[in-house]
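Please find one structure pasted underneath; my questions will follow.
In this view, the complex is presented without one of its protein chains, the others remaining in place.
For chain A:
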Amino acid sequence: MPFISNINFTEGTLVKRSLETFFGIGPKVSQSIMARFHIQPWAKVGSLKASTLLDLTAELSNMKIENDLRREIQDSIIRLKDMGSYRGRRHAMGLPVRGQRTRTQIATARKLNRTLRGGDGRLGM
């Protein structure tokens, strides 16, 4: 079973898909990582050489992903809150931050806008 950044993937998983399980890696970033290491878009994890897997792990260890990225987001929200800014307050109250109306349609804001945004830890595949 191949490991990327200490996470175990089944051999049949697409490399693209396995990279995108990491918080902070989406379609664009995964495409650029794969292009850098010359991995074709439909490659599966099982077909990668051991050296390529190590390269990918090294690449991911240099990137701000997963908990580091979550912490950065949380830190910037806490900074807003500590300054006592309007945006910080709105985050703390779980309300829209950028001047949207609050009469209806604020479910997303209620779900996401909180000081500890993004939860904690890897949610799994």
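The rule is short, and it goes like this: a residue touches a chain if its C-beta (ideal position, glycine included) is under 8 Å from a C-beta of that chain, and two chains touch if they have at least 3 such contacts; residues count from 1.
Just so we're on the same page, contacts and distances are computed from a predicted model.
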item: Protein name as given in UniProt for the chain not displayed, "Elongation factor 1 alpha-like protein", "Small ribosomal subunit protein mS29", "Elongator complex protein 6" or "Ribosome-associated complex subunit SSZ1"; value: "Small ribosomal subunit protein mS29"
item: Residue touching the undisplayed chain, where the options are A:38, A:98 or A:111; value: A:38
item: Selected from A:21, A:47, A:67 or A:115 as touching the chain missing from the view; value: A:47
item: Touch residues of chain A, complete complex, unshown partner; value: 31-32, 34-36, 38, 40-43, 47
